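Here the complex is missing one protein chain, while the rest keep their positions.
Let's look at chain A:
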Amino acid sequence: MINPSNGMISTSSSAANAQSPGLKTYFKTPEGRYKLHYEKTHPSGLLHYAHGKTVTQVTLANLKDKPAPSTPPAPASSFSASSGVRSAAARLLGAGNGSRALGFVGGNGGSKSLSGSSRIGSLGASSSSTSMINTNFDGKGTYIIFNVGDAIFISDLNSQDKDPIKSIHFSNSNPVCHAFDQDAKDGHDLLVGLNSGDVYSVSLRQQLQDVGKKLVGAHHYNKDGSVNNSRCTSIAWVPGGDGSFVVAHADGNLYVYEKASLHYQQNKDGAGDSSFPVIKDQTQFSVAHARYSKSNPIARWHICQGPINSIAFSTDGTYLATVGRDGILLSLYRLFLTFNSLYELKFFVQSRLSTSFRLFKRTTYLRWKKLLWCAIMLCLENFKGVFDNKVPLNSMDGKYILTGGEDDLVQVWSMEDRKVVAWGEGHNSWVSGVAFDSYWSSPNSDGTGETIMYRFGSVGQDTRLLLWDLEMDEIVVPLRRGPPGGSPTFSTGSQSAHWDNVCPVGTLQPAPSMRDVPKLSPLVAHRIHTEPLSGLIFTQESVLTVCREGHIKIWMRPGFAESPSGNSETLLSTSSKEKPLLSNKIGSSSYRQ
């Protein structure tokens, strides 16, 4: 299983050239090499906006194939017809040469200049690049959405272009979090939360089709922070929630919004905004509903005193997990809130809460208080498959939750047992992103084994990516139990040892302290960026890593590394033709303001 490392230098990787010294363009795992495939970044010169203020987050957006290219996409009502050429234009204009695009628009007298610019775009683009672009955003396409400073950038996941194809600038505040729902019915599929507390919902396709640098067709919520003026920290669509979504804020509040177009008439004056009663006791959990029935948000949950750092839904929408800095036991208890539907929530949240709370008290959660207080990041398995709707090979069954935080540790929580069942030590700084690799399949998994193996990854402010293997028996018996001293049993050097080890050893007793919880050691640990990392995403073909400053790297999985490298050569040849047009220098200067 283990790929023999023969010191082969990966020369085929096209994106590998502009590497920082000391960083490799691949990393090794027992199943083979992950090769750096593409890098995505924002135009330089924006960095100073971001320093220490905003942290880049990444959202993957998969636009579904539309039945016929001639059918105008539903949300883009102002957009008459769509064609590959037009897409190309918008793409090119939105990409490297924003200033030129602006110049053309200006030359057209600011009138509806889409056709004009599209012609120019098509003239400029070589035929090969247009054909490549044709496959994009009017049809199926996967996009990377990321925030840097005062802008949201959109890049094409499957193109080798480093620069984004679209930038959206926010004049009032910095965007800090976003979420995408490919099943959104009314076309508004992208949510953006701002530092000022403001929230927007938009159609991603409509943004891609627009040549401007502003949001188009947006619904604006919590305008100028009228409901809550503290920073948005995390935003999420309610799975199966018919367009409803939740926004977490830095003051410990979480708001539930209803689908805008059904229940909420956009009110330009903000008069439709909700008002909520004053929170009497900041330390207590409370749920309040908006005073006016037709306002949005419809409900406020006060979760904790400090910031809510992250939220995540289980894929079926049953659970909402939150982590906050002073979360302590509150967080854990929140971790298991049911969220079946907003309506049910309205009526049943109180009783459900009290049930969970009793349960909570009876068990040993208090002991886990210490583990959670510093958790800043959380991820729930998305076993439905965010990507291509593909059912992953490994059963991401929603049984476990990963957290990581300011104690440099990664923790695995069992939903059934409602406690930490394993923890991992290996980062040299805070853990900033964790995710299950739902596309990974265990080398031993033929469906007959009694244990389930999970692969997960974590990234940290130590600029490293760590991969972990977690082996779980049906009755939660983790392997690799540390010796009494608590030191790691398996170092990265002896990874093969547990690779073949399927049989669980020992049974996990109710643990009085973390020292008795099985400790994991990372399978691999690689320094992959120069800046502290802020997140990672697993896709079927690759792993995406992103740093705080907004640089994204896409690492191809071992199995996929061969075929895309063939593609990348053709892409390279097209890119060389395209280069004069999409010069990086022009691109970066044009984004300076």
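FYI, contacts are C-beta pairs under 8 Å (C-beta built on N, C-alpha and C of every residue); 3 or more make two chains touch, one makes a residue touch a chain; residues count from 1.
Note that contacts and distances are computed from a predicted model.
Undergrad: The chain that is not shown, which UniProt protein name from "Endoplasmic reticulum oxidoreductin-1", "ubiquitinyl hydrolase 1", "Probable cytosolic iron-sulfur protein assembly protein CIAO1 homolog" or "Nuclear pore complex protein NUP43" does it carry?
TA: Protein name of the absent chain (UniProt record): "ubiquitinyl hydrolase 1".
Undergrad: From the list A:T463, A:S521 or A:S542, pick the residue that touches the absent chain.
TA: A:T463
Undergrad: Taking the full complex into account, find the residue in A:N172, A:T283 or A:N428 that is in contact with the omitted chain.
TA: Result: among the candidates, A:N428 touches the missing chain.
Undergrad: Have a look at A:G141, A:G241, A:P532 or A:G550 and name the one touching the chain we're not showing.
TA: A:P532
Undergrad: List the residues of chain A that touch the chain left out of this view.
TA: Touching the chain left out of view, chain A contributes residues 48, 51-52, 250, 325, 366-367, 369-370, 373-374, 406-408, 427-430, 461-463, 512-513, 515, 530-532.
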